[in-house]
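With one protein chain withheld, the remaining protein chains of the complex are depicted in position.
Then we have chain A:
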Amino acid sequence: MKVVYIGIFNNEAKPAVELTHESDLSSYGRFTRGSIAEFLTFFAGEVAQRTRPGQRQDVEEKEYTFHAYGRTEGVCGIVITDDEYPTMVAHRVLSKIVDEFVSKYPRTAYTNFTKGSPQLSFPELKQYISQYQDPAQADSIVKIQKELDETKIVLHKTIESVLERGEKIDNLVAKSDGLSAQSKMFYTQAKKQNSCCVVM
């Protein structure tokens, strides 16, 4: 049960721009975690870009679930977990971090944000990603907004299903300038292991 990433994107921009984030990749090997980090940011951006204001969605891709929450302020929160992590808890965490972010930063702070800009400071994220590894901790999140309605969260079984018709993930990966050449190769070579006990 893992939270691997929490972040906030400006999704009025196309492509969406990561404003702040924190990740926990300690369960991945030392030498592959760099590429994995790049991918999480990349896919998070793709999901954020396709999340409308007021919309909540869950996108499952391989062993991850991308939980997204779009706001009218032009930002989208993304929490990436494994498939064991309870959805409702992930969305409660999303509500919290996005609320805190928009309280902290007016629109002017991120409207002209570009990819190269230094990320906006949100040091609490580091504590949250550690704390909410245990979903029972999310109990303390006070529900100041109306109850989350689980049925309103749109579920997608792959990232491809949130893309526009004709768009393919492989093309997006190949075209992306947010991914190193090494990471792109890593992606194209990654095969899903179907048999349990095979040495790589």
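In the analysis below, contacts are C-beta pairs under 8 Å (C-beta built on N, C-alpha and C of every residue); 3 or more make two chains touch, one makes a residue touch a chain; residues count from 1.
Operating definition for what follows: contacts and distances are computed from a predicted model.
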(message) Can you work out the missing subunit's protein name as recorded in UniProt? Choose among "Sepiapterin reductase", "Auxin-responsive protein", "Alpha-1,3-glucosyltransferase" or "Protein prenylyltransferase".
(response) "Protein prenylyltransferase"
(request) Please pick, from A:V89, A:I129 or A:L172, the residue that touches the omitted chain in the full complex. (result) A:V89
(request) Kindly state which of the options A:D139, A:E164 or A:D177 is in contact with the chain not pictured. (result) A:D139
(request) Just the residue numbers, please: which parts of chain A touch the chain that's not shown? (result) 1, 27-32, 35, 84, 86, 88-89, 133-136, 139, 182-183, 185-186, 188-190, 193, 197-200
